[in-house]
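To start, the structure under review is shown below, and the notes come after it.
Note that one protein chain is taken out, while the other chains of the complex remain in position.
Now for chain A:
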Amino acid sequence: MRVIAIFKRVIRQMLRDKRTLALMFIAPLFILSLMYFLFNTNSASVAQIGVSNVDASLVKAVKNKHVKLHYYAKTTTAKTAVREDNLAAFIQQKSGKLTVTYQNSQPSDSALVRQALQGGLTKLRVQALVAATNAQKQALTAQAKALKTVMAQQKQVMAAQGQRGATNATTSPTAKLKAPKTYTVTSHYLYGSSDSTFFDTFLPILLGFFVFFFVFLISGISLLNERTTGTLTRLLATPIRRGEIISGYLLGYGLFALVQTLITVTFALTVFKIHMLGSVWLILLINFLLALVALSMGIFVSTFANSEFQMMQFIPILIVPQVFFSGLIPVDQMATWLQWIAHIFPLYYGGNALMDVATRGVTLSGVAGELGILLGFTVLFTILNVVGMKRYRRV
């Protein structure tokens, strides 16, 4: 089996190259950890909140050291205020209804606002409860007093035969017992949704990106080396099929991509306790397909490079734009023509599928379309590769 021979060789070479192995398996963990600490622990920051027509008592309750409040006129619209003054959130009140509009471009700020608002509302409720208890106490003492007077009066009345003023005194204290004011809160998000913490949202996409990036680079460079050292020509002086070379590569690097995903996913799940709604196996499958696309694309692109440095030059052209369209920035809020461009990038489909599975718990049938497209990319580039190798051997 010639495919197996290529597969074994790729594995063996990778295992020999300890630094590349480390890059593939440890670098993602390092970057993930860094991002985790960067985005999940910014307690020092202060979120800017705009308020309009909100009860003074609520405003006072919401205030804490992590938020700064700005007052707006009743007529201000939330969107413009948030956009123009770069507010983390904007709170409007209409009688008992609170409408909160989050900017949510930085989920950590949104979290601060949510905390402050929740804290404020709880504080108010407790205050109201305390007030109510006090009122009840007062009422009780008042009633007791009233009873006393009534009894005294009755004594007097019995003596003086008059009963009129007594009924008034018993009713008045209960009227003072007012129900605590409750607010209903409606939230709007200008970007993303309520369940986005930066890390949660981006982790699945990051996983896909790591796999794509490293497999693209490593496989591309390794085939480039094969070409520049002459081993590719030498390979083609054996009866091997061109397709067998590509398949061997797909298998070998695909395996490493799987291991890489397994390590990063396990790390994220156990160390950072990330919530993964969908199946981990489906995440692995998507990443494997992404790896295949990256691999076939890397091999294809490597034919246009004459050195490792020229291979690196493809990163800003082919990899960086993919990051923009991978879902880190919501694609559906982009200009229409940008949305169209997004559709030519494999990472757009991979990112979508990963997001759906990880944050929405979508099952295999739900991402089948994306998986199909990724497979299509792989087939396309593989065919191009097999045909392109004709340059080295005519059959």
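One rule holds in what follows: contacts are C-beta pairs under 8 Å (C-beta built on N, C-alpha and C of every residue); 3 or more make two chains touch, one makes a residue touch a chain; residues count from 1.
Note that in this section contacts and distances are computed from a predicted model.
Enquirer: According to its UniProt entry, is the unseen chain "DNA 3'-5' helicase", "Xanthine dehydrogenase", "ABC transporter ATP-binding protein" or "CRISPR type III-B/RAMP module-associated protein Cmr5"?
Expert: This omitted chain is identified in its UniProt record as "ABC transporter ATP-binding protein".
Enquirer: From the list A:I240, A:L318 or A:V386, pick the residue that touches the absent chain.
Expert: The missing chain is touched by A:I240.
Enquirer: Can you list, in ascending order, the chain A residues touching the missing chain?
Expert: Interface with the chain not displayed, on the chain A side: 1-2, 4-5, 8-9, 12-13, 16-17, 229-231, 233-241, 392-395.
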